[in-house]
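What you see is part of a larger complex, with each chain still in position.
Chain lettering (A, B and C) follows the sequence in which the chains are written, and residue indices restart at 1 in each chain.
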Amino acid sequence: MSDIGIRIDPDRLRRAGKPEAIFAEKKGVDDLIEAVKLMLEKCGRALVTRLNEEQLSALEREFKEFKILKNERGRIAAVFTRKAFEEFSNRKCRCEVVILSAGTSDIPVAEEAAFTAEYLGMSVKKFYDVGVAGIHRLEEPVRYIRNSRALAVIVVAGMEGALPSVVAGLVDRPIIAVPTSVGYGVAFNGLTALFSMLLSCPSGVAVVNIDNGFGAAVFAYTICRIAFRDA
Amino acid sequence: MSDIGIRIDPDRLRRAGKPEAIFAEKKGVDDLIEAVKLMLEKCGRALVTRLNEEQLSALEREFKEFKILKNERGRIAAVFTRKAFEEFSNRKCRCEVVILSAGTSDIPVAEEAAFTAEYLGMSVKKFYDVGVAGIHRLEEPVRYIRNSRALAVIVVAGMEGALPSVVAGLVDRPIIAVPTSVGYGVAFNGLTALFSMLLSCPSGVAVVNIDNGFGAAVFAYTICRIAFRDA
Amino acid sequence: MSDIGIRIDPDRLRRAGKPEAIFAEKKGVDDLIEAVKLMLEKCGRALVTRLNEEQLSALEREFKEFKILKNERGRIAAVFTRKAFEEFSNRKCRCEVVILSAGTSDIPVAEEAAFTAEYLGMSVKKFYDVGVAGIHRLEEPVRYIRNSRALAVIVVAGMEGALPSVVAGLVDRPIIAVPTSVGYGVAFNGLTALFSMLLSCPSGVAVVNIDNGFGAAVFAYTICRIAFRDA
């Protein structure tokens, strides 16, 4: 246990196939920097999610000697030691994941998923703003998926959350659905989309927490590890 | 006020374009028969919804001198005096309404809507089991609607309630969405479908209460009255 | 897909009778302007809802060469190219919609509906602050509706949301009910009004999402298209 009470679990990725990440929301800048330092020390790299602008600037100032990758729309960043970054740069992306989002407001969550997937060594193909209001917009991504070797499809949607149902009826890959807190009135900050996705008529859809693009990518990564374990 | 406390409002259809109907659920057989009698006396005909088998048999016994139309799947029946039935039989169905249902379990509610629409003098075209799990099944109804003169489309769906969103993106008629209490777990007896429909990405969808096929048909009828007022 | 991930669907109005609109809430000013530009390019005009003051000023600065109509109370604006505005100015308003609001706090939502209806070529008659606390205030609008050729009545109410029930018992036009997030305590940001409206004793009321004045007007427009298709 560190001074601020953190116990880093550096073995988790190897043991359980899940990276530790730092959830920045509501964290003070000092605690955040302390946590990143501990992670760098133990693991050589640190992934930080749900950053606001002030926190991101602070990280950039504090870790300017390190390599930082970031995605502002997705409010996510990764800090690497030089050595870790070299390893990261030389990785081979054998796994592909496809990410679909229903509306433009869902893009930040989709970007969190995309960034995380790439951080974990996967390649990503994105199709955004392909919601069910104009079903013809789905033709292109469906054709792509059918012809691709993508291991999983992450579908991000708010409002009525209908996109995963439709996609699951059209393609045969595991569908990881991410409800978003987009919408007003009875959207209930994503709860309706969540329930809608859990009720998807075609089975074969599994769901993660509202706005949890990070978790969807980690789940895709566990599929990836299995599919390529002996390759 | 009758002995059992009912005040029939025989002028409602003329004044407000809405028929009075008798909601049979939880009503005792005696009260139900009393209510039908009062309606027949004042209006010459009575529409009864949410009938169980016992209630329906009782009506058939009690009103065997009258003309009864019924739909067992939709749990709905209408009792007419001879004179009222003659009028009803000679009506001209100038209005058409199209009724879509997502799954086979949604059919009872769709049938309630269909029966009510016909009782109100509309003609009905049905397409059932055309939910979003197999989106290709929508091609036929969409083509039909586009080429028809239908005044409104009633879309009945439970579970994730995604069908109205998809249909509303494809055709230009008023979409009256009816959530059903079909589903389990987070279906919450139709609440998720209801919220989903209210959040429909393409606007132009309006919603009625869960399982309220009757209300959807009445709403379609108010459109019908307007569209044909001078014809 | 544009740089910011938007795919405009310019054919939607023709295909599905629903205009695309830009929902400004939570959008950054740059993304908003980009979206408006794309719409103008594809459709010649753009409707923007839920604008805050800063966003509206930014639009006025950015599009000062264009024609802008706005309604500050309704937080809504439309940007037109000169050519599109000329067409808009010469439209004939054959459809009339009547808009009622229960309390003064419901007026912004009513104004959003009114602006949208006019943007879609309908004429609008408004009666505000006619809630059920003083039922005599309803006499004037009811008389007006009965004598008018209005195709639909949009009823906007928060709190207990009782107005649509009462109006539906008095006039024969389709009632499109819009619950608002007005109220405190058990108003639950409009949820009680929404449920209340769905339970309206007289049938023939259909409901849209909380505060969705825009959607109510679009729904009225789909009725309008049908009623005047051959006229």
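The working rule: a contact is a pair of C-beta atoms (placed from the backbone, for glycine too) under 8 Å apart; a residue touches a chain by one contact, two chains touch by 3 or more.
Because the structure is a prediction, the values reported are computed rather than measured.
Trainee: Copy number of the whole complex, given 3 identical chains are placed, is what?
Mentor: Whole-complex copy count, per this file: 8.
By our rule, only the chains that are shown with their structure count from here on.
Trainee: Identify the chain whose mean C-alpha position lies nearest to the mean of all protein C-alpha atoms shown.
Mentor: C
Trainee: What's the chain with its C-alpha centre farthest out from chain A?
Mentor: B
Trainee: Using mean CA coordinates as chain centres, what's the gap between chain A and chain C in Å?
Mentor: Averaging C-alpha atoms per chain gives centres 36 Å apart.
Trainee: Report the inter-centroid distance (CA atoms only) between chain A and chain B in whole Å.
Mentor: Chain centroid spacing, chain A to chain B, equals 45 Å.
Trainee: Please work out the Cα centroid separation of chain B and chain C, and write it as a whole number of Å.
Mentor: The mean C-alpha positions of chain B and chain C differ by 27 Å.
Trainee: Multi-chain contacts only, two chains or more: what residues does chain C have there?
Mentor: Touching at least two other chains: 12, 194, 209, 212.
Trainee: Can you tell me which positions in chain A touch chain C when the two form their complex?
Mentor: 101, 104-105, 107, 127-130, 133-134, 137, 184-186
Trainee: Can you tell me which positions in chain C touch chain B when the two form their complex?
Mentor: Going by the criterion above, the answer is residues 12, 15-18, 21, 151-152, 168-176, 194, 198-199, 202-209, 212, 214-216, 218-219, 221-223, 225-227.
Trainee: Okay, in this complex, where on chain A does chain B touch?
Mentor: Of all residues in chain A, those touching chain B are 102-103, 131-135, 159-162, 165-166, 168-170, 183, 185-188, 192-202.
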